[in-house]
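Some chains omitted; the rest stay in position.
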Amino acid sequence: MNDIVVSLRKKVKEHAPLIHNITNVVVTNFTANGLYAIGASPVMAYAKEEVADMASIAQALVLNIGTLTAEDVEAMFIAGQAANKNNVPIVLDPVGVGATSYRTETAKALLEKIDIQVVRGNAGEIANLIDENVEMKGVDSNVQINNLVDLAKKAAVKLKTVIVLTGKTDIVTDGVTYYQIQNGDELLTKVTGTGCLLSAVVASFITQSNNILEASAAAVCFYGSAAEVAASASLNKGPGHFQLHFLDYLYTITDEKIKELVKLEKSID
Amino acid sequence: MNDIVVSLRKKVKEHAPLIHNITNVVVTNFTANGLYAIGASPVMAYAKEEVADMASIAQALVLNIGTLTAEDVEAMFIAGQAANKNNVPIVLDPVGVGATSYRTETAKALLEKIDIQVVRGNAGEIANLIDENVEMKGVDSNVQINNLVDLAKKAAVKLKTVIVLTGKTDIVTDGVTYYQIQNGDELLTKVTGTGCLLSAVVASFITQSNNILEASAAAVCFYGSAAEVAASASLNKGPGHFQLHFLDYLYTITDEKIKELVKLEKSID
């Protein structure tokens, strides 16, 4: 798998896939800079008058409901349909699903009416998408992981997508095969938009592979590895320095370092 | 007061209050990162379909009119009413009031129809909210400070809120008791959104206290202290490095450093 991570990262740099993002206003700048750093070509376009055109020429589409408005939602449906028509893969980031019924209903409607290839969210978001409860507190760590794997697999089957469930351990699954990934650093939780950017990095990686499940797992490994090097380089100075080094290492991390850091376990039911 | 600053900062870290921001597009990312850095939980939500739900589950609501649109204004009223109904405290940041009549009228309407606990602005903004003039140029510094204290107290009485008037000296008052605070650094004026983030930090601090006036003053002291350490650490390299170190020190500044730096004077009429 290490070779696949390195190879897909290289292909992204070489081919600079155009990633069309309809994303939230908090993370637009960080997402664009992160995509540039990995060598992809970000474009943000929101107007219903142009999203079909943009999604059609893109290599992947990212739908992120972090600060959705009725106009954005309308644009997401238009873009999603255009992407489906042109075989452009779609990654959905269901930010905050469960917090308000508007988010939950919007995310569910998108999943119902659009053919979405990958959903990337945390445990709470994934659980709410399929009306499950996720009980995390005070539970033994191994039990937790097993519960999360079950949740991710259930969601993958029910939603007919690859699920990237991120947390302390990241889980990537199509419902049958699943990867458990131990890369990343806690400082990622102190910088806004790191989950959102990961969704866009997953979108970039799946444009360079015929295997969406594997490419999604590779993106998560790559992303977490860059975070680890960045955390180390930022010398515990804080989230400001971490963010800076993270953008740098998304650009500069070496193949050797990636291969050294990737911590992934593959299982098949 | 030093102990209160340190204690409230600690409580914010421990309890991670959910701060719902309806803020301007310039500062969303910086605000979210700043709130994460102090240990709060930022959420941005703008759609009229969901702001009532979000404001109701938040511990505080921040309304910032920096890039207001008609849709945002509608959402602010809905969120404000939901916050009032659920006893969620509200901080208003009247960015640019006085620059256009749309901003002035919107801020006044919000203050009239919503029960707002704190208003954070500069002298010009506060003056325009209560139709006062503020003449600053060529005036002796002590006279100036007295004028600003009078302005802040007048606004607090008229608007029935705590006023946080920021400038070279920051003034925090409920109309009777007032604090003069000398923390901060001029580099704060070279980074966009530092005032807006302060409003969100004030919102975070007041969630951890029964005394809104005191908690607001504590937030200003904490914020200014972190800025001083950041300015020193950034070695006059410029606003880029300052911003970075500032985010770091909002996260890492020690209790000892805070106690050493707080420069606050309390007066009661």
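For clarity, chains are labelled A and B in written order, and residue numbers in each chain start from 1.
Everything below uses one rule, namely that a contact is a pair of C-beta atoms (placed from the backbone, for glycine too) under 8 Å apart; a residue touches a chain by one contact, two chains touch by 3 or more.
If you're wondering where the values come from, they're calculated on a predicted model, not measured in any experiment.
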{"item": "Full complex, copies of the single sequence (shown: 2)", "value": "3"}
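Everything that follows uses one rule, which is that only the chains that are shown with their structure count from here on.
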{"item": "Rigid-body rotation angle, chain B and chain A, from Cα fit (steps of 5°)", "value": "120"}
{"item": "Geometric centre distance via CA averages, chain B-chain A, whole Å", "value": "33"}
{"item": "In the complex with chain B, residue positions of chain A that touch it", "value": "24-30, 66-70, 96, 99-103, 189-193, 237-241, 243-244"}
{"item": "Residue ranges of chain B in contact with chain A within the complex", "value": "25, 28-29, 32-33, 36-37, 42-47, 49-50, 53-54, 57, 71, 243-252"}
